[in-house]
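Every protein chain of the complex appears in place save one, which is left out.
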Amino acid sequence: QTDSISSEKINVEYTKKGFQFSTPDKNYSLHLEARLQFRFATPNDQSPVNFDYFFQDNKTSFKINRARLKIGGNAYKPWLKYYFEYELAQGNLLDFRVMIERWDFFKIKIGQWKTYYSRERIISSGKQQMVDRSIINRPFTIDRQQGIEFYGRIFPETFYDFTYHISVLTGTGRGSTINDNNHLLYVGRLQYNLFGRELEMTGSDIKFHEKPTALLAIAAATNRSQYTRFSSAGGGNLVGYDSNEPGQYRINQALFETALKYRGFSWQNENHIKKITDYKTNTDRTLTGYYLQAGYFFSNILDFVPKPLEVAGIYAHYTPNTDFGYSKEQEMGMAFNWFFKEHRNKLTMEVTHFDYESPERMEQKEWRFRIQWDISF
Amino acid sequence: QTDSISSEKINVEYTKKGFQFSTPDKNYSLHLEARLQFRFATPNDQSPVNFDYFFQDNKTSFKINRARLKIGGNAYKPWLKYYFEYELAQGNLLDFRVMIERWDFFKIKIGQWKTYYSRERIISSGKQQMVDRSIINRPFTIDRQQGIEFYGRIFPETFYDFTYHISVLTGTGRGSTINDNNHLLYVGRLQYNLFGRELEMTGSDIKFHEKPTALLAIAAATNRSQYTRFSSAGGGNLVGYDSNEPGQYRINQALFETALKYRGFSWQNENHIKKITDYKTNTDRTLTGYYLQAGYFFSNILDFVPKPLEVAGIYAHYTPNTDFGYSKEQEMGMAFNWFFKEHRNKLTMEVTHFDYESPERMEQKEWRFRIQWDISF
Partner (left out) sequence: QTDSISSEKINVEYTKKGFQFSTPDKNYSLHLEARLQFRFATPNDQSPVNFDYFFQDNKTSFKINRARLKIGGNAYKPWLKYYFEYELAQGNLLDFRVMIERWDFFKIKIGQWKTYYSRERIISSGKQQMVDRSIINRPFTIDRQQGIEFYGRIFPETFYDFTYHISVLTGTGRGSTINDNNHLLYVGRLQYNLFGRELEMTGSDIKFHEKPTALLAIAAATNRSQYTRFSSAGGGNLVGYDSNEPGQYRINQALFETALKYRGFSWQNENHIKKITDYKTNTDRTLTGYYLQAGYFFSNILDFVPKPLEVAGIYAHYTPNTDFGYSKEQEMGMAFNWFFKEHRNKLTMEVTHFDYESPERMEQKEWRFRIQWDISF
């Protein structure tokens, strides 16, 4: 007759995930968080897409780049978790997923989320080291997809400490409700936790890891669909591709990744290769790219440097077509992070230099400056 | 000067409607709930629309079929209630309504909600017995509309125990902000509560009614608009109609409905008739349809059957045009429900057989298989 499942006292707390409500038996909980990201960029915010579109349209911009509402928690059991993330400004539902996390070595995720493939993309836009992801994210990310994932960590704290993720996804990107054909997207990732400690998916060593924590990872994916790239907007195509025909492209891709955090120092690096086969024109194209990124809290060695300040740098290199090896795109960036309250309230100032070469060996260069404030409530 | 209306202790509970906050005087409350529905379907999810579109486009699909956020409660008085339901994946506001429920025999509802017409449609997609509604829902449902409703229960627990609903609506469907003409949609429903007990609008006898609880209901509706059918997407047209002219169609429709729950057994049945008058071509068309649905928890009579398991079946029959009486569409389905936690956490496996006949007496048949997990947080 009554609607009450549990009339016991509910715990209310403010946590790193916002206000949280939970039943005393921990079977039910809900947390609610909002996040805003303000950004000023000049002469343009977007990284140039290729040589021809090089800052085509220069517009100094001040904008609210991200406005997110996050609701998560667990229900029925402590290990039955759920998570929603909504982009308020665009009106896009980004994440909606249920996780069955009963055993550490075997967990299941169902719904839509950021495919566990590359570190740079998995790290939340609110926990990045630079203002945003590098130029190689656009061509190589698998982004958000719908489907099922099996994952876990095996032999923890031993020499054989691995974290694995196996995903079977529709392969048609965020927001799509049906697959365009009967071909699915398969993604596998195997991560070796070098020192028997698992490195979390965040930028910057804010926590000051006393012991080195590192990972080596390989990942691979194969998909057949009408898309050659994915983003928060869903499926799309790289320059040079413009099909709407279901299943026109086969994508095979792989990466090798390293990352380390140790005493205020952080390092991460990804090396990508991707092959696009066009079944209509019977042509292939191979793309390669990598980035090297590092950051450090210099207050650890220099007394006059304030504690909340981190300096970070990135070098990214992208070859849109290995047949024209000289047509390359480079990004070099430097960022200063001021952590008011870890990643939850952070100011970032960034300078980036782009250097793109056309297939005809012409060159274009440009500087970009950005300031960003990211705050979670 | 202070914003506080009530500084007394707020009750926080976890209820069947999610986390709930309420003031000690019960004048204010708010509950927050989310729901996800995952579905796998092969060879296709949608029921075929008619003979010609019979599984035209076969696509095995795995998808998040529904992602809902629900906020409700009361304000100022215990009987002044409100309710919002938002479809997160589509970005659609489904329900937004205020209910004045001061007296049981006379209540008022204002806003947008699922018109109180047919049982199958009123039952929430999270509380259904089968994976989804039958083939006759599409042509006959009035779906969500905006307007006002008067309703109540009279002579409760007597021989004359009736529940009535009278609705005056714009008749242009969900999400429309203006009426297309000055013709309104009128809906009436009279429900006889057979044994002096009111049957709730949910599938399956989870509660194990010790006493038989049943209803007989009749309902009728009349509308003039440019639409011949309604769905969550708003107003639309049945195959054969494609007007955009305000007020082109007059729809008159009626139904007779029965339902019963008793000791684990549940029954429901609807019988529909609908007449569409096209004022432009001066033609009429009459549609008829019905379904019979039943379910049972066999654990009540068979010891070896697990308690959370229910078996249910449906037979639905639709005649798109009574002038071509032989052109008929049939659906036969069987479902197995596993109730982890009543309707709030439920797994359903369903097999359906479709048998459609064209006006030329050709026949098409097809099987469909679906699995669905519906979970509320």
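Lettered A and B in written order, each chain numbered from 1.
Rule of thumb we're sticking to: a contact is a pair of C-beta atoms (placed from the backbone, for glycine too) under 8 Å apart; a residue touches a chain by one contact, two chains touch by 3 or more.
Predicted model only: the values in this text are computed from it and were never measured.
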Residue, one of B:Phe40, B:Tyr82 or B:Tyr241, that touches the chain absent here: B:Tyr82
Given that one chain is not shown, which residue among B:Gly18, B:Pro48 or B:Gly147 touches it? B:Gly147
Residue list for chain A contacting the dropped chain reads 12-20, 32, 34, 36, 38, 59-64, 67, 69, 88-89, 91, 340-341, 345, 373, 375-377
Go through chain B and note every residue touching the omitted chain. 3-7, 9-10, 12, 21, 23, 28, 30, 71, 73, 75-76, 82, 84, 86, 91-93, 96, 98, 110-112, 146-148, 170, 175, 177-179, 181-182
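Here is the rule we use: only the chains that are shown with their structure count from here on.
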Can you work out the whole-Å distance between the CA centroids of chain A and chain B? 40
